Structure formats: C-alpha cells, structure tokens
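The complex appears here without one of its protein chains, the remainder shown in place.
Right after this comes chain A.
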Amino acid sequence: MKAKHQRLWLVVGALVALGGAGALAFSTLGEKATYFYAPSDLKKGPAPTAAIRLGGMVEKGSIQREGATVRFVVTDMAQTVPVTYTGILPDLFREGQGVIAEGKIDPATGQFQAETILAKHDESYMPPEVAGAMKKTGSVSAGS
C-alpha cells in the first residue's frame, strides 16, 4: 500500500469516527437543543414551573386586546395554550402566523404569562399582489 493510500484511509476512517461521535452527541442532546416547545409537548407531561418558550401558530380569531394587554391562543393544530402578554408586539405578530412566547404557565389558571413575544415567519416569500390573489382562492393566509 502506498503512503498516500494509507493517508487516504486514515482520513476517511477519522471522518467516519467523527461522524459516529457526532451522531452519539446528537442522540444524547436530542430535545435539549430545541428552542421552544409546541403546545403538544407541554400537554405530554406535568405543567413546567420554570420559565420556558412556547411556539406555534397564533390561532385565527383568537386575538383580544385590552389596552396594552393582548390575549391570544397558540396552536400547533393538535393542542392549544392560551397566552397573555402586556407590551409591544413585533410587527409580524399576526393571526395565522408563527409566534414564540417566553414566560411561565400560571398554575392557577393554566394561562401562559408571556414576558417576551417573538414573531416567527415561514419560508415563503412572495409579492403582496400574489399573496392577495392566493388569499382570494384560499391557498394562503395573508395575515390580519
């Protein structure tokens, strides 16, 4: 075997070992690296008492405003969590769009008390006219 073939197999072997180590780390890390929980994740176990992030869609027709306080429902199309937030909302906070709320679940009422609201948008980009036309045919939600 020539020296360069030895080095080739050494590098290939090292990369395979590295990939294996990465896969092991990945399987251990699992859900811990997740940035937010969906409503379904929260319904699986007992209600967490620590501060968490809740993510999902703002349910259509669920936004209620009382002064600076806003109430809405976060849904992942399977489960829902009611959220209360007081403060300034990001521009892209809209019905039918993604949202991530940081805060705690009030154990008494089951309401999610949000300290911070972030808007999460999806991977579609299009001009407003196209979105308008698609909204008419019902194939896209163009927000509120």
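As a convention for this text, contacts are C-beta pairs under 8 Å (C-beta built on N, C-alpha and C of every residue); 3 or more make two chains touch, one makes a residue touch a chain; residues count from 1.
To be clear about the criterion, contacts and distances are computed from a predicted model.
Think of the chain that is not pictured: of "Heme exporter protein C", "Aminomethyltransferase", "ABC transporter permease" or "Branched-chain amino acid transport system ATP-binding protein", UniProt labels it "Heme exporter protein C". Residue-wise, the contact with the chain that is not shown comes from A:90, picked out of A:61, A:90 or A:110.
Panel shows chain A; residues 4, 7-8, 11, 14-15, 18-19, 22, 26, 31, 33-38, 55, 89-94, 97-98, 100, 117-132, 142-143 of it touch the chain omitted from the view.
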